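Omission of a single protein chain aside, the complex is shown with its protein chains in their original locations.
For chain A:
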Amino acid sequence: MNEKPISGVAAGAAVYLAGVRKYYGDVHAVDGVDLIIAPGEVVALLGPNGAGKSTTVDVMLGLTRPDAGDVRVFGKTPHDAVAAGTIGAMLQEGALLDDATVGEMVAMVASLHRKPMPVEDALRRAGVEELAGRRGSKLSGGQKQRVRFAIALVSDPDLLILDEPTAAMDVGSRREFWGSMRGFADAGRTVLFATHYLEEAEEFADRVVLMRSGTVVADGSVAEVRALASGRTLRAVVPGVAEQALHGLPGVTELIVRGDQIALSSKDSDATLRALLSRHPQARDIEITAIGLEGAFLTLTADELEGAAR
């Protein structure tokens, strides 16, 4: 990671990833991710297992050093952001002690931060006040998740990163969890969560980022992504295309442009495709699928399996 002076977008963004790559031998865990998250956004990170979500999260947290690319969290390196208590994170597995009580663990982490919120506040927000005296070994899966949430909250971070936060929670605690997460986000804090539950992404995120094979394959507001659910989705690579030019295509209801890659939702994909090819003959790698968010997710998973079989 280079330490060149930063300005503009990189300095103002809650999360700024530019050209981030992380290879483990032949495995391209993260293969050129650009992602900018504005302060106050609530972003869902979706993708099948092995898509690179956890590695991307680890890079943001400074737990993994990327092989290439620039990473900033509120303009700082992940290490400095962590040291300043800017990032709170809820890790996927473990991360609790069997021989310490819930109150002790949260107090331990709080004592390491410079400006923590009171331990009681963190426990209350995470809904684990009544568990304060219980040891880590005596917690259910869902309770453990909420304790991890309290640990993530206690530094009073500006950015909260949650990796599969509701795994092992029942429906009731899941609703409670999102309630307290929302309360936290409404105070202007930035939240990024990785999840397998598409309905959680649709319900709680302002924005959805889909990853596959280490790259971001779709990135848009929930409304944009929901629109993909009706009609068909047309994907293509159209070098040098302007977003403006695509609005004029027949049948298009939503569109997402990322560089040369376009994803269109269309009520009439046949008409859209004919018009696209006549106006932009350079279009290539065209794919038409009848999918919504879930369908997109499944397609991505299927691609992943094909990729593994090849």
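In this section, a contact is a pair of C-beta atoms (placed from the backbone, for glycine too) under 8 Å apart; a residue touches a chain by one contact, two chains touch by 3 or more; residues count from 1.
The rule is simple: contacts and distances are computed from a predicted model.
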item: Chain not displayed: protein name in its UniProt record ("Transport permease protein", "Anti-sigma factor antagonist", "Response regulator" or "Acyl carrier protein"); value: "Transport permease protein"
item: Omitted-chain contact residue, chosen from A:71, A:96, A:201 or A:256; value: A:96
item: Contact partner of the left-out chain, one of A:83, A:237 or A:271; value: A:83
item: Sole residue of A:64, A:213 or A:269 that reaches the chain not shown, by the stated touch rule; value: A:64
item: Touching residues on chain A - with respect to the absent chain; value: 58, 61-65, 82-85, 87-89, 91, 93-100, 104, 107-114, 151, 155
